[in-house]
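This is the structure I have questions about; it appears just below.
In this view, the complex is presented without one of its protein chains, the others remaining in place.
Which chain is which? They are A, B and C, in the order written, and residues in each are numbered from 1.
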């Protein structure tokens, strides 16, 4: 986790279409650099590299038939790592299905992420000390959870923030509307973080909604809405940190919840089952690749003297090792045991389910795994 | 139907919290009077009186056990009649469950409305030439229908507007969000008319959402949003007419759909099953009764010399007769026949349903109606 | 002996909420009109005054939001009791119910359990408007991870509600509104539970087993009394929980006579009567003397109220069904 830093500039008093920026595409400073120490910045860089490298390897694993469908995040590291870094230890993250980068900042082992996408039940077992909700596949369905969980925390007088991720497409779902509206009404400490990566599979952002920005949807809920350059990790950090602090502070006259629209792009396919060349131009992809968050931060850190070739090389090696280790660990995980299917449907197996389990186990005992895996 | 009138002043370029007004609470002119001829104005007045009188009688019928639960509209006549009057013959209305007043402007016989709330299947049978959708009880569920129907009309190159009613509470539902968002994206000729009567049963407007106005929710969809004094029938007419014309006109650079927030109050209970004294003050009710749309319009029409005692008396008599006749007609309607239950589930009864029907009919034949109505 | 009160079903529900909220600070109620208004059926009457607006919460009008927020609360360890105003309005929250409420335990391998109880007034018979008379318990019984409870007496209403609220897993608690105020029962003032998953024999009889639940229990008992006069003795079993079903009780009652009738107000096709029939014949075919007769609502949308008496099973229809099973 990153160290806590001093008060952040208020970023909420601006036009919805005026994104917060700190670094330009070349890594030049164009805004207020957040007050993070050098190690925190290097950590951010390391996490981005780690996410990027992990992503590439995961895509290969899928291609090699070593993993199932996988949703890549490449291009979105700035938004993921910058925002997750803005949380404190006890805060919570409520992800969709693409936030492997954010999750690793929160302490979710890469191995877990791999197991999940490898279809192991164990992939669902987020460790008790990792404040991350389960992956949510039905679009926007996690939004009301983030509101409810934050509400619970507020009711208990705890002081935690809940960072909820979702995509541009998710803003069209009823659950987005209901969840954010509840947050406004009950003033819950929730930060709604929209990863606007321009596409919902093949459906472009303009087809989702006629509103000029997604940030302005905050108007409908009487909460703050703000755009940020989602490929600028420092800008993302600043905005998210401000939102997190506001979420926790009932003393300000601002609403606790915030809607952040982080403008970004996914470089790759929607998932490994998707072929983006069918619906979008290479040109577009190239334009966005010029905004790649990683070289941007690297260039800034080098110019600040925080990174040099040596340190970058160390990070490269570290990152490769960690990913290789995680893959090794995930792949040496024993195949899930069929009984795991029955284990967590209820705290205690109801009698009929127990019967089903016993019939199943007896059949497997008698006929072996070939009776299931025949095809 | 009212006669078509000339172009209406654009009403969309104003602050969300600046409601369009034409008459003040005393019926004095404070805005642009729409260009309606005297007979149209009298017709509007007559319809409001008719709706009010109908409403009172319906509530009594329920109290006397002659009708089931009924949702009164008293206080909301200005919004209902003013808006429905702004439609042309071929336009459509997509109601919730409280728009008995708007429906009668559209030509739905009062008898039908009575039959529906008396629980007769026949109450569902809106005549073919009445462009009114079925009553929609699940809150906001009619919103996507209005979008889809308008979209169909647009795809066919027809030039009809679709006026969709719903309450303040409805704006919290996912279906409101999804339906209005689709309308923005596909630029459908839909007018979304929110009857903000301050309460969703016992839940006050402020508890629905933190946004300062409901009109501003239009921002989320990139469409026009406007507030109107919903107890000022002329203001409602003007705004709705402008929205209807815009809906039909693809030539303007404005989006076709509009969200109208009509500020109003229900004088009575949510339904006859509700006791509003439990959750709201008499004071509040009195304050809103001072805005009663009927005396307001009457006073204006008298001052314009369009109404006098004689005409008002004629209207009173007419209204009483029409309601009495409708009640008489509804109450002399034969009790619905049990087989009606089976008639419209499908265009053609599937075999199992036919079997069920036959078993049912044979049983009834053998045992008589006492076997069903015993309790 | 403990104090009792003479309560209706809805009063017993209210009392159950009150008692559990008093016992456990983590219990809270949320929904439409549950606060000052005390619920449209008065099931939460007085709770707002007693426990305040943080524990008796009027929400915006949004069922998916209500269920979804309760999921989030329950994941954090609270015991939310969301109310959906009528069971016909659970559908806008259906995705939250089946995709999350039912599966959060599985989806986190037990890290997050959801000790939440979703209450809804349910069923027909009160001359209510469209969509207010649904009985679609079969939807929820088909979704693994949920329990589905339907009480038929004030005593059970309080005790089953307490058991549901204390259950570590999510429960759908459907309250038959036809009997909300139909009769009274002695209900202990103190907290108690009635176990989920156990049927209750409401009447003993050696000629035929009749399975039912909720509001249909009363006309079923009425039919049984009337048949007793002609010498047919029915064993009437009130299932009380429709998921998980009390298989043992079903099979035992059936085997005693080899004849059975299932009564519910839900539509026939795909209703629980089919499931119960299947259980019977997979466990006790050799005892079977007659087809299991299903006396149910019809496979049509619930009619407007003028016809609802023709839709709902009545004592007379149940009697006829029982006779068919007995005389086969």
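Some points to look at:
As a working rule, a residue touches a chain if its C-beta (ideal position, glycine included) is under 8 Å from a C-beta of that chain, and two chains touch if they have at least 3 such contacts.
Quantities reported herein were computed from a predicted structural model and do not represent experimental measurements.
Of the listed positions A:12, A:54, A:92 or A:116, the one in contact with the omitted chain in the full complex is A:116. The missing chain, though absent from the display, is touched by one residue of C:33, C:95 or C:265; that residue is C:95. Mapped onto chain A, contacts with the missing chain fall at residues 68-69, 97, 116-121, 123-124, 135, 137-141, 169-170, 172-175, 200-203, 207-209, 273-274, 278-279, 335-336, 338, 340-342, 345, 352-353, 356-357, 360, 363-364, 367, 370-375.
Touching residues on chain B toward the chain that is not drawn are 94, 121-122, 124-126, 128, 133-135, 138, 141, 143-153, 155, 174-175, 177-179, 181-182, 185-186, 343-347, 350-353. Although one chain is not displayed, chain C still touches it through residues 64, 88, 91-92, 94-95, 98-99, 102-103, 106-107, 130-131, 136, 138-139, 141-145, 243, 245, 266-267, 269-275, 277-279, 281-283, 285, 288, 290-294, 298-301.
Throughout what follows, only the chains that are shown with their structure count from here on.
Chain centres here are C-alpha means, and the one lying farthest from chain A is B.
Averaging C-alpha coordinates per chain places the centre of chain A 44 Å away from that of chain B.
If you average the CA atoms of chain A and of chain C, the two centres end up 40 Å from each other.
Each chain gets one centre point, the mean of its Cα atoms, and the points for chain B and chain C are 36 Å apart.
Taken residue by residue, chain C touches two or more other chains at 59-60, 62, 64-65, 92, whereas all remaining positions touch fewer. In chain B, the residues that touch at least two other chains are 172-175, 207-209.
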